[in-house]
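For this view, one protein chain was removed and the others were kept in their places.
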Amino acid sequence: MKYLLLSTALTLGAAPAMAETFKWASTTDPQTMDPHAVNSAPVLGFLNNVYEGLVRRGKDMAVEGALAERWEPLGADGWRFHLRQGVTFHDGSTFDADDVLFSYERASSESADTASWFSPVSEVRVVDDYTIDFLTNAPNPLFPSSIANFMIMDRSWAEANESVVPAKDVETFATRNTNGTGAFQMVERQPGLKTVLEPFDGWWGEVEHNITRAEFTPIQNSATAVAALLSGEVDLINPVPIQDAERLGASGAVNVIRGIEARVIMLGFGHEADTLKYGANAGDPNPFRDARVREAVAKAVNVPAILQTIMRGNAEPASQLVSPAMNGFSAANDRRPAFDIEGAKALLADAGYADGFGFGLKCPNDRYLNDEAVCQAVTSMLAQIGLDVELDTMPVSNYWPELRADNYDMYLLGWSPGTFDHEHPVRFLVTTPNAEKKLGSWNFGGFSNARVDELLPMIQSEIDPAARQAMVDEVTAIYQSEHTYVPLYVQPLVWGTQANVSVVQRPDNFFILRWVTKG
Amino acid sequence: MALYILRRVLQSFFVLLAVGLVAFSMFRFVGDPVDNLLGQERTQADIERLRDVLGLNDPFIVQYWNFLKDAVQGDLGVSFRQGRPVMDIFIERLPATLELALISAIFAVVVGVVLGVYTALKPKGWLTNLILTVSLVGVSLPTFLIGILLIYVFAVELGWLPSFGRGETVQIGWWTTGLLTGSGLKALILPAITLGLYQMTLIMRLVRSEMTEVLGSDYIRFARARGLTDRSIHFRHAIKNTLIPVITITGLQLGSIIAFAIITETVFQWPGVGLLFIDSVRFVDIPVMASYLMMISVMFVAINLIVDILYVIIDPRLRAGENT
Partner (left out) sequence: MTRMHAFLSSDFFWKFKRSPVAIVSFTVAMILILSAVFAPLIAPHDPFNPGSLNLMNGFSKPMEPNQFTGDTFWLGTDDQGRDVFSTILYGMRISLFVGVASVAFALVLGVSLGLLAAMAGGRTDAIIMRLADIQLSFPAILIAMLVFGIAKGITPVHLREEMAIWVLIISIGLSDWVQFARVVRGSAMVERQKEYVEAAILIGRGPIAIAVRHILPNIVASVLVIATISLALAIIAEATLSFLGVGAPPTQPSLGTLIRIGQGYLFSGEWWILFFPAGTLLALALSVNLLGDWLRNVLNPKLD
């Protein structure tokens, strides 16, 4: 009975005996099929199955060749990519360096959301049909890994279909149609309902999966998604609500796959604000300007208890703004303040707040796993040291505008480094905000430290890994001793699959179909 | 009569304008769409540029005027989230909602009237008490919980019915229907019950109360005295006279079935306009929100209009009243 949907799908596909239709569900539908229009994880994760970049990330996140077979630095001037030959797009046209140049122009155009990837690039030169140079303003050791999600589109297809530039305010042909070089091609797209992929026979790589058809459905309500997995209507759901993981795994009917995401959850403060804006002490001078008060918060939050109960042992505590899996993780600074109520009270007394004070905590309620519950727990933990927290939770569509307008005393933030490198959160969260240089654009509190600002460009252009790590360690030590943020934990990844399905889970939470086997 | 209808249509038109105005004025409270459209590497300049492209920097009156101007020409704008014309999206999604609403309404009216009449005619029976009590259990829990419990029992534990979606659909012109396939019909059962339960109870209680009242009235007693059969009294006179309030409420409920479909569609991942609307609220997709509200308003106003006209037709005494 429960395989009814499955069996009808099988009869529809012109499938041989080995045919395996794979169905998966996630909370968010990729909003477009255009790889350059929106720089968001649901879009890039999905399109990684259809389009390919010059390089890609393997099962262990290591950068490996995709459409480029190999690459080398041009001294300090940039990078040369040697392209793979004999690759065709899904429509049969041939891939060459001109398509890379076109994709670069498209992805770095003003209306593209991916333009920031190319801000270090000064020029792109086609050397021959299968060689292309990306010249950079300054030495850029991380450039190849920073463009792992830069997907290559066919120039002739885009031109023929009037999709030369990506757009958000009108529909282009590329919004609902694809023509990549990836292992799967899209055969049906019903936005918000269903997207169907089938293997691309002409793919250059070695096939590891046994899928003949794959259907993606967004399911927003997590209880419905769990029900669909339990009833066998889908083969995989992402995410599994954390509270359900243990019981689902124990039931034997489904597999629960756990991992650590790249995202670190932290508390942020108003560093520049003169006064508190919320709670009993609204209007009084802002105590969070004092590092001792921020440290007191760090000591008062019982992270192990949060991980034990709300996260059910699925998450790891975080000592810094990146997880240990990231490049540039500062092993030398892998300590977070221990839970210590007396110590926290002493720090508050030291700073002149022996009786505590009241303030407002802003928190999203639909952005991170159990975000609202974590903020509630933080609220009751801070109450133990005399801090009277007024908690205000809201959907994320209201949340970012509030943070941008500085409407908080303290806030919750999650950060996933797009480049998988420690430099990324330093650039966005710790460096002094500077709109012109595109620095510190998520540093809402306006934290500013001259040494950090000085070190960032040096980190960005340092070729020698040891020297680079030393500088990253120094920055880490600064923001740790300043308690610029209070890192709480690394968000867990929990997927659920049918027992007969095997998949690979990467920390970027991308679901890669070509590693799926079923049966 | 014609004048009355003309005046009502004109009034309805102003209602629509007012709805749109209120809707547009509230959008700035729902949130800011640009954050969902830009990745984490966006700069303040990107935000400003996108706001400009989307026309979000205009005063809301101007945004409303632009929306109306285009809407009159059948252009509802482009969805921020999907980057596609809103009209196309609605045409894809509307059949799912209408089929669900229709089936729920049929369920609610048929079961509601039958049970209502039965419980009115047999006010002392044990079955009546059972029906009245059980039906109250159904409306004493929130819709979303009933939906989730139904999924838990019938999809997860028993495996009889699907937990989400529409099943297989058949395309007839632009209309997709789930009514012609086995899996489509099966997929309808749980959402339709979830959605119709509340209306069913309401209609049942109303029919029962009106019917009881009519049965106690003088002219039914008179009819009985004249020796008319029970059957004729019940079905020719009594039911006919309970119809006015039933029509009113049923008509009004039709509209709220479509509005309440928002919750049912969310729980069952039913691919209709309600789910689309919840999505658009989540992503602050203003063109979709505005169009949905206008569409719902048109529907409500039309239903109200029809109910009012039926009112006048059924009860001629009201005609004079309307014209003074």
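The chains carry the letters A and B, assigned in the order they are written, with residues numbered from 1 in each.
In this section, contacts are C-beta pairs under 8 Å (C-beta built on N, C-alpha and C of every residue); 3 or more make two chains touch, one makes a residue touch a chain.
On a predicted model such as this, the values are computed, not experimentally measured, just so you know.
**Q** Using the touch definition up top, pick the residue from A:Q190, A:Q376, A:S461 or A:S502 that touches the left-out chain.
**A** From the options A:Q190, A:Q376, A:S461 or A:S502, the contact with the absent chain belongs to A:Q376.
**Q** Among B:P95, B:G255, B:G272 or B:P287, which one is in touch with the chain left out?
**A** Residue touching the absent chain, from the options given: B:G255.
**Q** Applying the definition given at the start, please give the residues of chain A touching the unseen chain.
**A** Residues in contact with the chain left out: 222-223, 226-227, 230, 241, 243-244, 246-248, 277-280, 282, 302, 305-306, 308-310, 360, 365-366, 370, 372-373, 376-377, 379-381, 383-384, 389-393, 395, 407.
**Q** At which residues does chain B meet the chain that is not included here?
**A** Residues of chain B in contact with the hidden chain: 7, 11-12, 14-15, 18-19, 22-23, 26, 28-30, 129, 132-133, 136-137, 139-145, 148, 152, 202, 205-206, 209, 212-213, 216, 244-245, 248, 252, 255-256, 259-260, 262-263, 266, 278, 281, 293, 296-297, 300-301, 304, 311, 315, 317-318, 321, 324.
To be clear about the criterion, only the chains that are shown with their structure count from here on.
**Q** Centre to centre, by mean C-alpha position, how many angstrom separate chain A and chain B?
**A** About 39 Å, centre to centre.
**Q** For the complex, which residues does chain A have touching chain B?
**A** 1-2, 4-5, 8, 31-32, 34, 37-40, 110, 113-114, 116-117, 167-172, 175-176, 190-193, 217-221, 223-225, 227-228, 230-233, 366, 395-398, 400-401, 415-416, 418, 428, 435, 438, 441-442
**Q** In their complex, what parts of chain B are in touch with chain A?
**A** Contacts found on chain B: 30-33, 35-46, 49-50, 53-54, 78, 80-85, 89, 92, 148, 151-152, 155-156, 159-160, 162-165, 167-168, 182-183, 186, 266-269, 271, 275-276, 278-279, 282-284.
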